[in-house]
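Complex shown without one protein chain; remaining protein chains in place.
Chain lettering (A and B) follows the sequence in which the chains are written, and residue indices restart at 1 in each chain.
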Amino acid sequence: MQNPENSAPLLEVENLSVEFHTDGGVVHAVSGVDITLAPGEVRGLVGESGSGKSVTSLAVLGLLGTRRARITSGRILFRGTDLLRIPERELRGLRGSHIGMVSQNALSALDPSFPIGAQLVEVIRRHQGVDRAAARKLALESLELVRLPDAPRRLRAYPHELSGGQRQRVVIALALACRPELLLADEPTTALDATVQKQILDLLLRLNDELGTAVLLVTHDFGVVSHVCDSVTVMRRGKVLEQGVAKDVLRDPQHPYTQALVKAVPRLHLSESERAVPRQQRRLHEFSEVMASVGEAS
Amino acid sequence: MSALTRLRPIAGRLASTVLVLLGVSLIVFLLLQLVPGDPARTILGAGATQESVAAVRAELGLDKPLPVQFLEYLQGLVTGDLGRSLTVNQDVATMLLPRFENTLILTGAALLLCLVVGIPLGILAARFQYGLFDRVAMFVTLAGASVPVYWFGLVLIGVFALSLDLLPTSGMYNTRNPGGFPDMLEHLVLPAVAAALVPLAVIARMTRSVFVDVLQQDYIRTLRASGLSETAILWRHGLRNALPPIVNVVGLQIGYLLGGVIFVEVVFGWPGLGQQLYTSITQRDLPVVQAGTLFVALAFVLVNLVADLAVGVLDPRSRRGGKR
Partner (left out) sequence: MSSTQAAQRTTLSRVPRQRGSRSPGRPSRFRLGVRAFCRDKVAVGALVVLVLVALASVFAPLLAPHSPTAGDSTMRLEGIGTPGHPLGLDGQGRDVLSRLLYGGRYSLLVAVVPVLVVFPIALATGMVAGYARGRTGEVIMRVLDVLFAFPLVLLAIALAAVLGAGLGNVMLAIGITLVPYMARVAYTTTVQEVGKDYVEAARASGAPTRDVLLRELLPNVVSGLLVYATTLAGLMIVVAAGLSFLGVGIIPPTPDWGIMTSDGASVLLEGKYHVATIPGLLILVVALSFNLIGDGLRDALDPRKQTS
């Protein structure tokens, strides 16, 4: 849900360029990318693999690793602070507390040697300096927030005892444990079954609604965009091709590449009558059509 | 999982361990059958008569068929009767036990060095992978792993004991005024360092390798994204996940330690099992060699059993069944 006041942007990526130095030469993963995110906005970052969308998202949190990757230009302003210029310690303070991240490998994103409760508690205590009992309470709240069934018992469970969908919920809980203003979701549903995908996306929608967390959702799937996003940025080979309000871009894509991507998702086109229906309901209705058509085909 | 299902694999391991120990005893027994020469003659000397040799052989039970001898031997093992030494008038068990203790002290000290130096070395090398520290450490450890332990012991003696006169050259205690614990410690330093070098190098290399793998896992990125410090990630999460394979390697390296200790004890005159083995081999005192080899093999098998069980405990995925 977008903040109607249109206050200062939460995240501003300005002219970001990232290079990778490989044995085969220099790869320009990201070239001159501009992205803006308002508080509470859900923006999709769409492209094929190699488009630079994941790299952009990782660059925000400084998780690119320093060996091969080099940020050659640009600023990343989070609430006015340039994340590329602050010391590592400060950045670490932001990670997990003001900016959360959910990655695509739900099955392997959690430390297999520690119970999930312990992992949540560790992050909560790291950022909020509360004692263990208070942290456990907050951890439990986070698990309930993501609607993990049987949450109190699950606190003691190990990751391998949970299913893929459950693990992804825990990862989201971990990212949101300290109620960050921004959530970076990198293909959060790619590794999951189709039915579970829908559940996770609905969860993200609800969290955006309840907590007001802005979401930068990296995905290759326009179906996901239509389900969840307010706005969308299309990337290809490191450059931004077009961006704008999601429904506008979906309805009338300008760039031929975007047109091809949109066409790739079945039955995305909005009918006249549906445009009048409030956005929330419209999205769910559309997506269920998409899911139904997918179900028929398989 | 019920307690019974959890115990089953452990029982299985114990059973196979017992089998292995039986096999080990068999091999040691057979080995000694291969030795040319007659133990009876060794005892009596060259000019012995046919009758006296036969008599001694009967006394030693050497005239019985092999399988019977083996069973009697096993029986002796279980009851603690390991025979008598052919050269020293003493039963083997009384001879070897105190020496085994001394060897354990030496091996323990060396193991401590290996863990305290080797593991952090490997962790830091992995942390700064491809950096200067990593490359230097890896070269040094490769060289260290190629060092002949007996030569290294001699070098240490030459440098620290003879040239610099900092530490004693040999023995476990000062022969003229035997001191207590501090005296032993002083004598322990050089032999422990000599014994520890190669296993330390191997453990450091393996630790680095395991850590490099661990640090590339997805959950490490999740932890970083959660704002945890590199120290916490490395020493809490990294170490915990790297522990099973490291424990495995340490278990195997203890075997190398036990094997190499014979050289160290000979070079440094450390009164342990290894030195006794050496003396007994040269003197063809077979019962002692037999028992000594068995001791070491036993210790090694038990250590590996403990290591295997530890790995089973440490890795949560093997402890309880899980959905994938």
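Note that in this section contacts are C-beta pairs under 8 Å (C-beta built on N, C-alpha and C of every residue); 3 or more make two chains touch, one makes a residue touch a chain.
For clarity, every value in this text was computed on a predicted model and none was experimentally measured.
Engineer: In the intact complex, which of the depicted chains does the undisplayed chain touch?
Structural biologist: B
Engineer: Looking at B:I10, B:L31 or B:L97, which makes contact with the chain not pictured?
Structural biologist: Within the whole complex, the residue contacting the unshown chain is B:L31.
Engineer: Per the definition of touch given earlier, which of B:M172, B:L190, B:A225 or B:I262 contacts the omitted chain?
Structural biologist: B:I262
Engineer: If the hidden chain were put back, which residues of chain B would touch it?
Structural biologist: Looking at chain B, the ones touching the missing chain are residues 16, 19-21, 23-24, 26-28, 31-32, 34-36, 142-143, 145-152, 154-155, 157-158, 162, 169, 255-256, 258-260, 262-263, 266-267, 277-278, 281-282, 289, 293, 296-297, 300-301.
One rule holds in what follows: only the chains that are shown with their structure count from here on.
Engineer: Between chain A and chain B, what is the gap in Å from one C-alpha centre to the other?
Structural biologist: 53
Engineer: Over in the complex, which chain B residues touch chain A? Could you list them?
Structural biologist: On the chain B side, the touching residues are 130, 217-219, 221-229, 232, 237, 240-241, 314-317, 320, 322-324.
Engineer: Provide the residue numbers of chain A that touch chain B in the complex, in ascending order.
Structural biologist: It is residues 61, 63, 67, 92-97, 100-101, 103, 105, 107-114, 122-123, 126-127, 158, 160-163, 171, 174-175 of chain A that touch chain B.
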